[in-house]
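Note that this is a trimmed complex: some chains were dropped, and none of the rest were shifted.
Chain nomenclature is as follows: A, B and C, assigned in order of appearance, with residue numbering initiated at 1 for each chain independently.
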Amino acid sequence: MTNATREPEVTAAVAREMGVTEDEFRRICEFIGRTPNYTELGMFAVMWSEHCSYKSSRIHLKTFPTTGARVLKGPGENAGIVSIGDGLAVVFKMESHNHPSFIEPYQGAATGVGGIMRDIFTMGARPIANLNSLSFGAPDHPKTRYLLGGVVAGIGGYGNCMGVPTVGGELRFNPAYNGNILVNAMTVGLVPEEKIFLGQASGVGNPVMYVGSRTGRDGIHGATMASGEFDQQTEEKRPTVQVGDPFTEKLLLEACLEAMKGDHIVGIQDMGAAGLTCSTVEMADRGETGILLDLDRVPLREEGMVPYEMMLSESQERMLLVAQKGHEEALRQIFEKWDLQCAVVGEVTAGDRVVVTHQGQVVVDLPVNPLTSGAPLYDRPRAEPANLRELHDLDLASLDAGGSPADTLVKLLGSPNLCSRRWVWTQYDHHVQTNTVRGPGGDAAVVRIKGTRKALAVTSDVNPRLVALDPEEGAAQAVAEAARNVACVGAAPLAITDCLNFGNPEKPEIMWQFERAVAGIGRACRALGVPVISGNVSLYDETEAKGILPTPTVGLVGLIDDVAHVGRAGFQDEGDHVLLLGEATGSLAGSEWLHVLHGKLGGRIPKVDLEREKALGELLRQGFRDGTLKSAHDVSEGGLAVALAECCLLGSGSGASIKLDPIDRVDSLLFGEAPGRVIVTAAAGAKKLEKAAAKLGIPFRKLGKVGGDSLDWKGLFRLSVATLRDVHEGGLRAITGA
Amino acid sequence: MKFGVVVFPGSNCDHDCYYAASHAAGAEACFLWHKDRDLKGSDVIILPGGFSYGDYLRSGAMARFSPIMEEVIAFANRGGPVIGICNGFQILTESGLLPGALMRNKHLKFLCRDVFLRAEQDAGRTPFTRNVEKGRVLRMPIAHNDGCYFAEPHLLDRLEGEGQVIFRYVNAAGEITEIGNPNGSLHAIAGITNEKRNVVGLMPHPDRCAEELLGNHDGALLFQGVVP
Amino acid sequence: MKAIVTVTLKRGVLDPQGQAVAGGLKSLGFDEVRGVRVGKHIEVELGGDGAQARERVTEMCKKLLANPVIEDFSVRLEGEGA
């Protein structure tokens, strides 16, 4: 084979520079029966990177339950798909853009949002909702304000321009993320079942077409960067950050959806991580075909680009599609109408090889399989972290209350992790498309589906402190919390996606956390009957050997059959009964109380009863359906007192009077945390609810009544709703400066 | 009665306006492609919100050169009712159909939240405000980066003198306050009309609050007002 | 050839971005900063023979690059002094 452009000679050392180990390099040579050239090696490097190949995580991910009556596509495609009836299906996935966002917060976050939306509309779905789960370092860390401001502006900048409402998400601060922030973006799309498109090549002789933006030298080796641990050299890798162009992506969205109306397209896949390489190889792989690619026809933004750069460029806002032969002109007209590039760049071939030519010469000739399923599969060693026992043994009983209940509530309600996120979500357009029935701020957001009575509830959840203390249990609780959150607006969980953010998998402690967390998600999903339909893994979230808290973010979509029965979180009318479903007392282990008041992480966390969670969900949905329930709000971080305060703030403005005496320590009653708890309100229906709860084995307790202008817990504290509001709304000010 | 909703590259409230026109006002609606010159017999033109041309350079600056805009301008000059919402308002000022300019929000951030508007003119002052009597306070969402209304002092005086200020940002009680003005607009201006009063531009989104299910239908008044 | 267009806000038009930058600089310890104005720097690459380039670019500014309600502009052809 000849090579037109002079490329560096390939050696094991060159391979190592690209992140390919000596062992992997040997395997590559064996697979193809020769030493790859530089471009080919680059393709292997990205395809075999952790980011694209899941080489450390794959064996564990296989244990997820991924099927169900509604599942149309599980993991393995660009995103998962579940049917919601009426001939409609929901497409969703979550993805990380952690490292790029740390280097350039605005563009990193923006292109993360752009990338996940392409994953959704490449399947034929119109994106209808975005969520984002964000983790930053300590509030007072010198970079936090800059990173937070940039990331939030970037997410808004991209999503707002696309006209996709950003309706929910999470925001947390913890020093563990000082050197590695997490930006996990999720998109939910809607597609008619008979209009689903897959990233698959088929039909020998069909043209391969390139549409969207031109290719530049953006983010070359971005995928391998996202898989490598941060070090001092990160600075030098800087040019790998891409700039997003949401305007072009908006055109691409409309053009693709228009093109998909006809019968022009056989298969389509976005060019994300590893660009042209990944899209070509994956489409050939799924379709069990070969692909011939002519680089001379690829629309370029810069002169003098070599095959290596073209194959690895991560320029945004591009798609690769296989067209029905003879439909090239029809497609060209559609993409030109939207002022986008459109070029035939190759064709589907018989056999199993990806062949790439440049200036008339073959520059790549590789079998598809080794690039995909040939990627190494590691069962990395695992070991329980040595300090876990010590964390569990933290003596919670010896810790003092640190102030009056009122003082502590004020402290917690205004603390960085519990205060209002209004500053964030007012920067996101959360109304566009006019479907947002419940916007950000509550337990789950709700978007209705025009033309039906249905609505979707969406949420993302994880409490990394719980995962750190008990990865299996903590991850299971993330699923349980997500399911509970959608139940609080009256929805039944359909399926989840996940984004598993962990440290360096080559460390046995990290791999142990990972494996345990995957097991926990799987257990909870099985118990709740909620399959995993898509997801993403981000490993090596580590800087100079300091890892993040294990953060398996769970994104969940639920279905509401009749939008008339959507629940709300806040207190409604004076005189309504305030009721607690679930145990009264929580635990201080791993709690926000422990974090805020004592700066500690430790203790043994209480276990979730998944059967009871399931029953609780049924109870809530039934209560909203039959009108018994007037509101429901999940009791999570901050415990009962914080949840009650939130009920006051999210509702009509009414306070409440509460009477419930502590059994042991006051802090556990007020600020203790535990799964399976929801504050609900009801008027005349309270009796009926009590009976239903008893039947399901769910603890039921009368806490008090809605009314007045303060939250008054008899004998413990009394704070005006106005004070609570000030404290809650002002919490982020110290971090954002606004 | 037919609404024509213009679709620029980057428009993203085109479907919302179409939906509001057909559902809230019960009227016929159609899309008008920016490269076309045919208004398809529309009786009312809507320039919807969004990010035409990515809002690059200046919001609304490039959209005004679209072929369809020549027809919209001619339609407006003939006295046809035109409403520009958010990005549509920006396009109207850039194209000279409305005076002044819309600049970066005072806090330099995209802002999406509900605001209160006070109707400043008698009902029927414009075709879109037939159902909104003077002094009435409406609640509407905003979602924009560049909504700070600016005009030279002499122009502001003229707008005020001629009764061209249609909506002002106020608080829930209908008073003009610093906090009630979300973007720093001069004279708290949220919406204006031209001298002939057939063209209206406003930053808040009536299209997003035209339905009880979404918790607010104040915006429906504007769509219904223009339908006889 | 290349033309450099500078678009600045008219005197008297409030520049919140400039104010924010000035505030940011001061808080970083640059106490000598008295004020900041932020405008646009637009480089236009032109083909053709460059005759009448200045008039053409001025035309571009009037039509699109600057909004006369709020902005002033100046045009410089590469090779000329500032």
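The rule is simple: a contact is a pair of C-beta atoms (placed from the backbone, for glycine too) under 8 Å apart; a residue touches a chain by one contact, two chains touch by 3 or more.
Since the model is a prediction, treat every value here as computed from it, not as a measurement.
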Counts per chain label over the entire file, given a single displayed copy of each: A x1, B x1, C x2
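Here is the rule we use: only the chains that are shown with their structure count from here on.
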Geometric centre distance via CA averages, chain C-chain B, whole Å: 29
Rounded Å distance between chain A and chain B, as computed from the means of their C-alpha atoms: 36
Rounded Å distance, chain A centre to chain C centre (Cα mean): 41
For chain A, residues that touch 2 or more chains besides their own: none
Per-residue multi-chain contacts in chain B, two or more chains: 107
Chain B residues within the chain C interface of the complex: 57-58, 61-62, 65, 93-94, 100-101, 103-108, 150-152, 184
Chain A residues touching chain B - in the complex, by the definition given at the top: 153, 156-157, 160-163, 245-248, 250-251, 337-339, 425-434, 436-437, 448, 450, 563, 738
In the complex, chain C residues that touch chain B: 13-14, 16-17, 20, 40, 64-65, 67, 69-70
